[in-house]
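All protein chains but one are shown at their positions in the complex.
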Amino acid sequence: MIFVKDKDIVIPGDILAENEYHTGRGTFKEENKICSSVVGLIAIRNKKISVIPLQSKYIPKKGDVVIGEITDIRFSMWNLDINSPYSGILPASEVFGKEKRELNSVFNVGDVLFLRVVDVDEVKKVKLGLKGRGLGKFRDGILISITPTKVPRLIGKKGSMINMIKDHTKCEIVVGQNGVVWVKGEPAMERIAEKVIKTIEKEAHTSGLTDRVRDMLSELCGEEKEETPEKENKELPE
Amino acid sequence: MNSIVPEITRRSIINLINNEERADGRSLNEYREISLENGVIEKSEGSARVKIGNTQLLIGAKPQIAEPFPDTPTMGVLMTNSELLPMASPTFEPGPPDERSVELARVVDRCIRQGEVVDLEKLCIIEGEKVWMIFLDIHVLDYDGNLMDAAVLGCVAALMNAKIPNASVVDNEIILDQEKMSPLPINEKALMCTFAKIGGKFVVDPSLLEEDVMDTRISIGMREDGSICAMQKGGTEPITKDELMNLINIAREKTGELLKYLE
Partner (left out) sequence: MIIIIINNNKRADGRDFNELRPLKIEAGVLERADGSAYLELGGNKVLVAVYGPREFYIRRMQRPDRAIIRCRYNMAPFSVEDRKRPGPDRRSVEISKITSEALKPAVFLEKFPRSTIDVFIEILQAEGGTRCAGITAASVALADAGLPMKDLIVSCAAGKANGQVVLDLSEIEDKEGEADLPVAIMPRTGEITLLQMDGHLTPEEFEKALDLAIEGCNKINQKQKEAIKKRYGE
């Protein structure tokens, strides 16, 4: 027995289904009932019911890429704010290897880095690293924060949404899984990108978003509106 | 989030301002959107909710009968208090008012007192014994920069819509007539206009992000006629006389804009 359908908005405590269904993320089981634990959108895959939260904090996971800001320099490590209830540490060994150097000769408080979550231990100590393509310190540009659960929507299927923003604004854009986004380009274009990203965050759960974002980008960037004949077909909910 | 501004954000704000632009698209001398609602708390004799951008304050004006100060026996008393509620910002802590909160209350108090907004002489009931004491309570609900201008605007609005019962004295006893309420004796209007110096240029109505990167802040309290009634410099960088005189001119124009919200 199921009481909801795909894309329904549910709130904590709502009974979603009974008996033959399975619990996905954002749900919990009570006796034979599956209930929602968060405010979010229903996603049904086969017999598994999940609720995609509309709002949440970033909880670090091994392997994620995040954008963090250095908040403190300690003995042989940096402390970073990663827009999460848990701050991260970047050990000096991640940067220097075995070489001994002054930490503040490389990164200082206020620097913004693109990093990988190397490990999260059971006491929620978050170890960060810089080994990997594209990781390192940002120079110039602006930062935008969005709800971490909206990150997949901002990126889009195979990067379609984020690439569209990059194409129109000619900005470099890096999205951290912690909801922090870095944008660098012409100042006016940076602001357009910011506006568009904030709109995507606000309307992530609505249908027809891709088309609205495309129109918004064309208008803000002062381009002629593209006449897309196949648009009719795209009005389907995403 | 912590309150250290990322280095790239700082640079981006300064670069924009050097090009006469701001991160939220405003010009250097432009206020954010302002809204003012009067009488929002029915239990308070006067009240106002003011929003400047995302900054939101609620102000209550409450009269009480009290003794005058010994050196001003014929004058009513104005008491200004402010609370930077922990709800308003992740950086505000619960507890007794900290120095930011005390500075805010004192600057607002000076602006309203020296601006002679309320005719305190008319708030005397029995000379040397009983006067009206007006409490102005500034409740900061949402903090996105420039509390001073919002607080003064809200306080003046709350004073303007406050009503006090008629007080008469019979045989040295005060009789309050709750049926006959009258407005406070308002003399003048005074408002405050705040500037932040960032990368060598001044911007009006700094947002929180701009406050976080500013070198210096100047608040100018001004009356309707353009006379100055209070000033406060904040921040660690010095400022020149020429800069100040220029800001006073801009404040005069901006005060005119703010006054429209009190009509």
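Per-chain residue numbering starts at 1, and chain names A and B are given in the order in which the chains are listed.
Keep in mind that, in the parts below, a residue touches a chain if its C-beta (ideal position, glycine included) is under 8 Å from a C-beta of that chain, and two chains touch if they have at least 3 such contacts.
Please read these numbers as outputs of a predicted model, since none were measured by experiment.
Shown chains touched by the hidden one, complex as a whole: A, B.
Here one chain is not drawn; of B:58, B:78, B:124 or B:218, the residue touching it is B:58. Of the options A:39, A:65 or A:155, the residue whose C-beta touches the omitted chain is A:39.
The chain omitted from view is touched by exactly one of B:25, B:90 or B:200, namely B:90.
Annotation for chain A: contacts to the undisplayed chain at residues 9, 11-13, 15, 26, 28, 30, 35, 37-39, 53-57, 59, 85-87, 123-124, 147, 149, 205-206.
Touch with the hidden chain on the side of chain B covers residues 41-44, 47, 54, 56, 58, 60-62, 64, 81, 83, 85-90, 94, 96, 135, 137, 139, 141-144.
Convention: only the chains that are shown with their structure count from here on.
One inter-chain figure worth recording: chain A and chain B are separated by 39 Å, centre to centre, where each centre is the mean of the chain's CA atoms. Partner chain A is touched in their complex by these residues of chain B: 1-2, 4-12, 15-16, 19, 21, 23, 25.
Partner chain B is touched in their complex by these residues of chain A: 69, 71, 81, 83, 108-112, 138-143, 182, 187, 190-191.
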